[in-house]
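The complex is shown incomplete by one protein chain, all other protein chains being positioned as in the whole.
Chain nomenclature is as follows: A, B and C, assigned in order of appearance, with residue numbering initiated at 1 for each chain independently.
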Amino acid sequence: MNRRHFLQGLVSTSYVVLSGASVLAPLNALAASGPKSKDGWLTTGTHFGAFKIKRKNGVIDQVKPFDLDKYPTDMINGIKGLVYNPSRVRYPMVRLDFLLNRHKSDTTQRGDFRFVRVTWDKALNLLKDSLDEVQTKYGPSGLHAGQTGWRATGQLHSSTSHMQRAIGMHGNFVKKIGDYSTGAGQTIMPYILGSTEVYAQGTSWSLILEESKTIILWSNDPYKNLQVGWNAETHESFAYLAQLKEKVKQGKIRVISIDPVVTKTQKYLGCEQLYVNPQTDVALMLGIAHEMVTQGLHDKTFIDGYSLGFDRFLPYLLGESDGVAKTPEWASQISGVTPEIIRDLAKVMTQGRTQLMMGWCIQRQQHGEQPYWMAAVLATMIGQIGLPGGGISYGHHYSGIGVPSSGAAAPGAFPRNLDEDQQPLFDSNDFKGASSTIPVARWIDAIMQPGKTIDANGSKVTFPDIKMMVFSGNNPWNHHQDRNKMKLAFHKLECVVTIDINWTATCRFSDIVLPACTTLERNDIDVYGSYANRGILAMHKMVEPLFESLSDFEIFTRFAAIMGKEKEYTRDMNELDWLKKLYNDCKKANAGKFAMPDFDTFWKDGYVHFGEGKPWTRHADFREDPEINPLGTPSGLIEIFSRKIAQFGYDDCPGHPTWMEKTERSHGGPGSNKFPVWMQSCHPDKRLHSQMCESQEYRETYTVQGREPVYLSPEDAKSRGIKDGDIVRVFNDRGQLLAGAVISDSFPKGIIRIHEGAWYGPVGKDGSKEGGAEVGALCSYGDPNTLTQDIGTSKLAQACAAYTCQVEFEKFRGKLPQVSSFDGPVETLV
Amino acid sequence: MTQQTSSESAKQVKTKELRALGFIIFLLFPIVTITGISAYGFIIWMIQAFGGVVGH
Amino acid sequence: MENSMTKPAISEEQMNNTDMNKARAMVYRLLSSLFAKEIDHQLLHELTSEPAKAFWAQLASEPSFKRDVDAMVSVLESLTSDKALMELAADYCGLFLVGTKHSASPYASLYLQDISKSAKAGDQPLLFGEQHQLMLQFLKQSQLQVQTSFPEPADHLAVILAYVEHLCLSASDEEQLSFIESYLNSWLGKFAAKVTQCDSGDFYCALARLTQSWVNSDLTGLTEER
């Protein structure tokens, strides 16, 4: 039967493909969906930096740094990857089993099951129905929508604010207090120095460079962490770091990096390192303090005039109260620092102006409050708090702290709370005896043990029985600890909703996934220069939102419309009205002090510059007159001994800084026989937490055989027969992961580092099965939080303690599974 | 001014009267009323300027 | 693909070329719509209607298509419940709507990038790349654009198939031949293999194989015509 006859037979069936018009349409004159053809350079801003971007026929083409950013980070090369990477969430998706069975779906299969595309309308109605069900069946204590994260920059499209306002219009929900970055620090420091300190503007770098003789970087890596910032980052601190490098070379300033590892900052500055055993910094500090007291180096007049409780701390320091004098010899056994160096440090710190700079990693471990408290006591004993270039700072590595702020008013943001006269649909505030606010890092404990009461910061917290969670602009399956424990908890949740740009692990463990668009697909406005508040940046929309992704503003306007509250939600204003309102309110707040052009000129120019700020010294006003400018502590003075904390009666946080052994510690500490190696999961160098891990090409610049690198010492590698570039299995009794070995002499024996933010890609216990709902599954990419402990730092802060983590590792043998982190839900090939 | 000089003729007197009427109608009275109103306005203005707040 | 057809007797001359091209366009349009979105009730009803059954039967009369067409028809007939429809939609979503390594994303750029770049393990180029730009040029030349309701890159398989359907009715055989060869057949093989490897159901791997064999037979048909 020949071809002609065969085709003719087809026509005769008169079958016509009707349904769904062809995917093509006649080209209408104005490219309806295409963006404006004007292809000039347009400004925008991200946590990685402010940029200028050029389009070429509707697609982002080139990215170059913002002209005021003199020290751009090379993460700029990952920007295009953020927008066009294949793991974008393209359509609203619902887990098939959830779509069929709703709140009675089989939750044990979360993480590796099948999703189905649904329309936006269907997805949002599904969200509302789930919320209705939880509010009626469990009330507000059943819904936790309080998590927050780093989202994307932009004051209008702040995704978490949109979510919490819209969900708040439906009903009340469990909220959180504290955060993962500085949970312990921000809880203890108000009792000691009268402010959270970690997010406070610090002494200006210019004064430090002029006045300081010695700078102590204590577990602090500013050169790595200043690459990203809370607002559009313009990296002004790097100019000062360059000056510091020069001063170190000329020997004018001595910089000591007290850290178990050779940090990126130390290599940049070319300064000296003081190795200290991991998690033993408090012992070292006590040894130094003991030496100061015995040699009479401490500043008695400052202690008497500006602090309280030194007399009740001395018995502990000298050993009268517990029979153990915290001598340099005692400290040396624990911290691995020789007594001579400890004695020398006590001298160095008290001669000439010394600036202590604490990093955040040191408080993200068990008893994380103690090193911050003891460092404040050391600074008080040195007696230079309030002098330029002296005292102590807890944030010079974050978002440009130390660059003097211009003093201008920053633009406000889209409201997170309901307007004053609005009532939610479900107005119940009955949390059934449970707390409505829980410490942020205890949400998995709350799901696992509802009703349990724990101590937290002087009050009691009773865990609510959480049944539903909504995540927007944050990735708990990256920043929380102990993946396998999380899987068990997620089995108890009836509904998980996530709004995100890409298929993060959180999306894969959700029931409803809604696609949000990136910063470059919507108009917004933001501050640039973070703490320096250097100016305001216009964030231009470069391209239309990809696929069916929407801006959070649009998503939750439609959700509010389902509840008939669209006008209430948007205050009857669209995106452009809101941008103008935020800009003009800021213009009014700055009237008379900072001239700002009208909105249209600003939008065309791309930014408004506020100019330089005046150098400033932290705590200078307190030092000048402690009576008129008291600290925020109960006594108004520095509290070396805090009666308030003592009165709480916590065993893991007594009334004065104390050295306490950890549940797991390397170098002779508990558990170091079974799992000898300490795993450090600090903030990544080539990412912002987990953001940009999905940017494919950029990830290739640092991965090893497509996996997250694990940095380890030459000795550890040799003793386990591992060569550079091998795939290594890192494990402990909580989990196991694969990572690519990178041998580096910056790391001493018994210490390895895997940067947090590596996307979780479980592939079954023996690595054979795709998909990872199975407890104990091997992580194919190298997410360190597969191994970390999910415990509170102490009864005071109950914060994240990811750094108390012992592991072992070996060369991986067997068939190498494919990386499954970056592709959305991987179906179990059963 | 008791009596009119007889020498003027009736017509002269008439034109004089007409001219006077024209003068008062087109010139005198308008100016008088305008200045009157302006003065009245000026007084009100002064009262308000110094008289302080009305009805507060 | 060995072709069993032999030269016909003279009687078929009257059937002019338009009928043949119409038929070819029909097939391309059907394939494009099956790749464009999941099968919903309306499409299912259409695919199982009487004219459609005849169409499938006629298609199956070609031996090289028979196995796949029968497989597809049997799946279509088994879609009696909502759950079955959704299971098939889940297959479609797992294959075409999510990431690329463990699924068979239907974008030419993923299969066509030059060999050197793809040497690195697991490398996937970005979406909306050059293939997308290329297809935009082609569409522009023919006064066409992608539907706004189909927000996919222009190098999506459904768009390419729809464009070939357009060419069947408007372009010369040579043009069709060169386009199909360089922009469809060049990656269809790799795509079909990936679908077969990743699809947990049967419908879409049958569809992929059918598309591959149809395009091959169409190419041979076109070369013979010249």
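The working rule: a residue touches a chain if its C-beta (ideal position, glycine included) is under 8 Å from a C-beta of that chain, and two chains touch if they have at least 3 such contacts.
In this text, contacts and distances are computed from a predicted model.
The unshown chain of the complex is recorded in UniProt as "Cytochrome c-type protein", chosen from "Cytochrome c-type protein", "Heme exporter protein B", "Sugar ABC transporter ATP-binding protein" or "NADH-quinone oxidoreductase subunit M". Every visible chain touched by the undisplayed chain in the complete complex is listed here: A, B.
Considering A:Pro65, A:Pro615 or A:Gly636, the position touching the chain not shown turns out to be A:Gly636 (whole complex).
The chain omitted from view is touched by exactly one of A:Gly78, A:Pro92, A:Gly146 or A:Pro450, namely A:Gly146. Along subunit B, the points of touch with the absent chain fall at residues 1, 4, 10, 13-14, 16-18, 20-21, 23-26, 29-30, 33-34, 37-38, 40-42, 44-45, 48, 53-56. Those residues of subunit A that touch the chain absent from the view are 146, 148, 155, 158, 160-161, 164, 175-177, 179, 186, 189-191, 193-201, 230, 308-309, 405, 409-410, 412-413, 415-417, 419-421, 435-437, 458-459, 531, 589, 591-592, 626-628, 630-636, 639, 643-644, 647.
Rule of thumb we're sticking to: only the chains that are shown with their structure count from here on.
Remark: subunit A and subunit B have CA centroids separated by 88 Å (rounded to whole angstrom).
Taking the mean of the C-alpha atoms as each chain's centre, subunit B and subunit C sit 102 Å apart.
Rounded to whole angstrom units, the spacing between the C-alpha centres of subunit A and subunit C is 45. Residue positions of subunit A touching 2 or more other chains: there are none.
Residue ranges on subunit A touching subunit C, taken from their complex, read 1-28, 31-33, 57, 59, 80-81, 84-88, 90-91, 93, 96, 99-100, 114-117, 503, 546-548, 696-697, 700, 705-706, 770, 818-820, 822-827, 829-830. Interface residues of subunit C facing subunit A in the complex, by the touch rule stated above, are 5-8, 12, 15, 19-20, 22-24, 26-27, 29-30, 32-33, 36-38, 40, 42-43, 46, 49, 51-52, 54-55, 58-59, 61-62, 83, 86-87, 89-90, 92-94, 97-103, 105, 110, 120-124, 126-129, 132-133, 136, 139-140, 143-148, 150-152, 156, 158-159, 162-163, 165-166, 200, 217, 221, 224.
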